[in-house]
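One protein chain is absent from this view; the other protein chains keep their places.
Chain IDs A, B, C, D and E follow the sequence of writing; residue 1 opens each chain.
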Amino acid sequence: MRPDGRAASDMRQIMIEKNYLMHPEGSVLVSFGDTKVICTASVEDRVPPFMRGQGKGWITAEYAMLPRATGQRTIRESSKGKVSGRTMEIQRLIGRALRAVVDLDALGERTVWIDCDVIQADGGTRTASISGAFAAMSLAIEKLAQEKELPLFPVKDFLAAVSAGINSGGEPILDLNYAEDSTADVDMNIVMTGKGEFVELQGTGEEASFTHQELLDMLSIGRAGIERIIDEQKSILGEELTARIVSDVKS
Amino acid sequence: MRPDGRAASDMRQIMIEKNYLMHPEGSVLVSFGDTKVICTASVEDRVPPFMRGQGKGWITAEYAMLPRATGQRTIRESSKGKVSGRTMEIQRLIGRALRAVVDLDALGERTVWIDCDVIQADGGTRTASISGAFAAMSLAIEKLAQEKELPLFPVKDFLAAVSAGINSGGEPILDLNYAEDSTADVDMNIVMTGKGEFVELQGTGEEASFTHQELLDMLSIGRAGIERIIDEQKSILGEELTARIVSDVKS
Amino acid sequence: MRPDGRAASDMRQIMIEKNYLMHPEGSVLVSFGDTKVICTASVEDRVPPFMRGQGKGWITAEYAMLPRATGQRTIRESSKGKVSGRTMEIQRLIGRALRAVVDLDALGERTVWIDCDVIQADGGTRTASISGAFAAMSLAIEKLAQEKELPLFPVKDFLAAVSAGINSGGEPILDLNYAEDSTADVDMNIVMTGKGEFVELQGTGEEASFTHQELLDMLSIGRAGIERIIDEQKSILGEELTARIVSDVKS
Amino acid sequence: MRPDGRAASDMRQIMIEKNYLMHPEGSVLVSFGDTKVICTASVEDRVPPFMRGQGKGWITAEYAMLPRATGQRTIRESSKGKVSGRTMEIQRLIGRALRAVVDLDALGERTVWIDCDVIQADGGTRTASISGAFAAMSLAIEKLAQEKELPLFPVKDFLAAVSAGINSGGEPILDLNYAEDSTADVDMNIVMTGKGEFVELQGTGEEASFTHQELLDMLSIGRAGIERIIDEQKSILGEELTARIVSDVKS
Amino acid sequence: MRPDGRAASDMRQIMIEKNYLMHPEGSVLVSFGDTKVICTASVEDRVPPFMRGQGKGWITAEYAMLPRATGQRTIRESSKGKVSGRTMEIQRLIGRALRAVVDLDALGERTVWIDCDVIQADGGTRTASISGAFAAMSLAIEKLAQEKELPLFPVKDFLAAVSAGINSGGEPILDLNYAEDSTADVDMNIVMTGKGEFVELQGTGEEASFTHQELLDMLSIGRAGIERIIDEQKSILGEELTARIVSDVKS
Partner (left out) sequence: MRPDGRAASDMRQIMIEKNYLMHPEGSVLVSFGDTKVICTASVEDRVPPFMRGQGKGWITAEYAMLPRATGQRTIRESSKGKVSGRTMEIQRLIGRALRAVVDLDALGERTVWIDCDVIQADGGTRTASISGAFAAMSLAIEKLAQEKELPLFPVKDFLAAVSAGINSGGEPILDLNYAEDSTADVDMNIVMTGKGEFVELQGTGEEASFTHQELLDMLSIGRAGIERIIDEQKSILGEELTARIVSDVKS
């Protein structure tokens, strides 16, 4: 039994609130237990300089936390005048993960800006961000597809992320909260498609190492967590959009 | 009649949701119509270097907007590596306004950090921020007073802010939304105490000027708006905390 | 009686030295007592990106202090690598104030850069800067009008700024020097046109508040100060330029 | 057969040149084929502020590339005034990986600074950096152990890193050079200890995804590569230092 | 004959206005023709970290130009957020030059901050800055010596700087103005003591080179210029201070 009463392979409660803000093309408030992230997707009709003239789109992400998303107030990165390594790592990860399930040619010369702003943090902010960002992005692209003639629907598959770890008792656990994350020996972030393939896999021994068997155990419970999140995404996005995403026509 | 059907001296709907986040000592979600701001107050047991050793406290504020709080996505100040002049002006204003109703000696050598994060913007973000920040600060100081022996309750009076303006028809209007703010000739921010005294008054002709009479008209409708907001603050903070704030013992 | 022997509604000695530097299109050295500011106006034949293609001009200001303009040496903002909130607030104020009395359409697609460099500070640097900048700008635009065909003379009215305050004895005083400014309870900056209308009004209770009556008292002595400064501007700029500025043709 | 004639599971030629520079406590020039990195380890007798007073040491890493380490000149990060996300990600990875095989208590309140400077890049700069940095760090800590009384030898196990990938033909390949890295569908960095346990595992589908079986294939060839690099490390560091690192006394 | 009618070895008119500002311990306005620089010296009772505990003083300089000191407005370095290479070079030169004629032990653990702010530029701003800074520094140190017990008078000798060059006609010329500087093939800055010894010598061929004989010619006219400036410094600083500077007791 874990501190909050969950079994080792239980997810926390997942909630995705659709169209959370009035201005963005797509937006959700995603919760993994007490971790809450506002994810928005904004469509811009041009691509960054290094992509111009190729007829392809781009997806990029930014991530931040409110200063009091955490137990101790953290200094704003705008006040420090620079973005931390941790933030950069997370925003690179979010963008890369989303690009893996989007047909950038079908998107045309457009950029989808993803913004993940953590308003309350209790572990798993990057996995909640990816899972919520996928929903916000799908909503924005659905809106784009309604307004513009797109050759194909650009979103090719579902995408979600979850964390798994080995706790100090040597047991594999799913979707770590902050208290568990702080004491775990191993922390792994798994990003997977609806078809069950890996998009990213990042496992880190925290001043520790892990065996091949422990890796397999974490992947196994992680896969079940991913399925659970994708079910939630599908229920929120609705049958019609779900059908467009999983349709085989595009691949 | 105004675009959203309000009379010239009507406020938009005000809502203050108390204890909005789990980590901060005080927090609210404040709405002035579609403008929504998360205000948090964090107490730190030390003061900035220029205040040390005087036995007095300090109150400082930071303000930011989510990139898609606005109709067009704005670039994150952390990505630009610097805080804009507008942001600095607003956060200086919020801190200065709050300090005017707090007995810094009674606070002791502590800093109250105020964070105002606009998640949705439709005009009046600075007045909503000040009005919400006062509530978050009061909650945090109430909590502090429960945990520590304070000589006096440091919050000396209520404080709220509202905007008034002269629209292009020459009429004074209260609590401008974004559409009105963009076209008004004059924009005034009024910060007032519960006793009806000014703490800040900032009036700006937008490539225009205004007469003494127009000033008096704006102050008159502004005062009514302030009272309306303070009523809302009182109802949220509750009778007991309200009583401590307006008690005459402190002055 | 005030520390330097002035009556409550006395200005300090005002001096405006015309064409102080050889390179700028317009320049003055302005003194309000011991406060001395070099104000220059530079005309550039293009506007910032957000203004392009509208056929309108722009006026923008920068403000700085020499490190030893003050009693204690202050660190150069270029060495710190960023501009302080106070500096930004002042330069935004100067630019906004000047734009209120200039017909930007008549200016054409040109930028007037205002630079206010305080070489000696004794309170009132922002009001001296605005008052001097108006003179430098008028000189530069006069020169522009001599060289280029302008449809109308773009400067529509005189503009000056002065500070007023409530001293610790509760008395309204005009044009505060540094010693007075440091101890005043209320500090108000008033920017007004030659026609006596407000362009900016910024009143701040310094950890204090002020009443409606105190506001009216400060506005009253402020207005007299503004008239005094505009008289000085007129005498420096000369009859011909004064006539062009106040001519009714333009409005 | 691969472009440079290697079999799928062949490493490029590995060379580690010991004591490459005269000043650092430990230094090597490491080559993985045409990728060449100068790795140095510097010992400082204090730890960063967040570690002070715990009696523990710290290991931190910085990574950079000469502008012409690459085919196209890249702009210096010192000229841009900020470190890129990619650089931060790599230096965080190097530091974290090394800390996993060092007993920070045994190190005492000291920091080992690792600097990895890529002088020539042909793919695999981060894996070469980790593998070389381990050698430089071990040399520096050996020197420290000769000069100071340390309770235990702090290096607990060998550590190396290698890349594996799935090429566009769907085949798993080891130690990708730049040409292969640019076209591979999947790129995985594996950091492993001498005992064959994972310290870091980072797999990325480049606008692609990968299956569980592909993961197992990459791990399998990766493990062989790690062993090959550790053999080289042992031969360079010498029998005596190797014996201290693998000794069981410490664990 | 030169553009402004001077002979090849003529200086422009030199003026040094003493105690130009009210706040600094020492200040002058120095003019070399139309080049005008405000030089101030500020005494601080501590030294930078790298000098602490040695009982020695330090002298450091900062240099800047007003945006319209020049024919074209230059962007403020505070707006750009960084100091240019040219500025750094000049401020390092000024500090180094002044330190050569000051007995830092006699100064005690104090820093003299030199600020050179060019208000109008017409060539030779760095030589005017050094020559004026010497005067400002001497005034500040004289004041310090009046207030504190100093073991010896710290200023050991006079110091001045002048430029010399080879014009496009191959002729050596002294104290180049902007027009001459822009077209000269060679530009040399000479910093010399009152005893006629070099402190700095910086000669640069501007996409050109110069011979040994040309060097000797420039040094010869430079020396005469230095003497001329030092005469002016002596007349401004007065007999008593001059006597303390040239007194042999100190060496």
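Everything that follows uses one rule, which is that contacts are C-beta pairs under 8 Å (C-beta built on N, C-alpha and C of every residue); 3 or more make two chains touch, one makes a residue touch a chain.
Just so it is clear, the structure is predicted and the values come from calculations on it, not from any experiment.
Undergrad: Could you tell me which of the visible chains the hidden chain touches?
TA: Per the contact definition above, the missing chain touches D, E.
Undergrad: Among D:P24, D:G57 or D:G124, exactly one should touch the missing chain; which is it?
TA: In the full complex, the listed residue that touches the missing chain is D:P24.
Undergrad: Please give every residue of chain D in contact with the chain that is not shown.
TA: 21-24, 27, 34, 38, 40, 42, 44, 62, 64, 66-71, 73, 76-83, 87, 113, 115, 117, 119-122
Undergrad: Can you list where chain E touches the absent chain?
TA: 82-86, 88-89, 91-92, 96, 99-100, 104, 188, 193, 195, 197-205, 207-212, 215, 219
Everything that follows uses one rule, which is that only the chains that are shown with their structure count from here on.
Undergrad: Where each step is a move between two chains that touch, what is the least number of such steps from chain C to chain D?
TA: Between chain C and chain D, the shortest chain-hopping route counts 3.
Undergrad: Look at all chain centres (mean of CA atoms) and spot the one farthest from the centre of chain E.
TA: Relative to chain E, the chain whose C-alpha centre sits farthest away is A.
Undergrad: Rounded to a whole Å, what is the gap between the Cα centroids of chain A and chain D?
TA: Roughly 29 Å, centre to centre.
Undergrad: At what distance in angstrom does the C-alpha mean of chain E lie from that of chain D?
TA: 52
Undergrad: Mark out which residues of chain A touch at least two other chains, giving numbers and ranges.
TA: 81-83 - these are the residues of chain A that touch more than one other chain.
Undergrad: So which chains actually touch one another? I want all the pairs, not just one.
TA: After working through each pair, the chains in contact turn out to be A-B, A-D, B-C, C-E.
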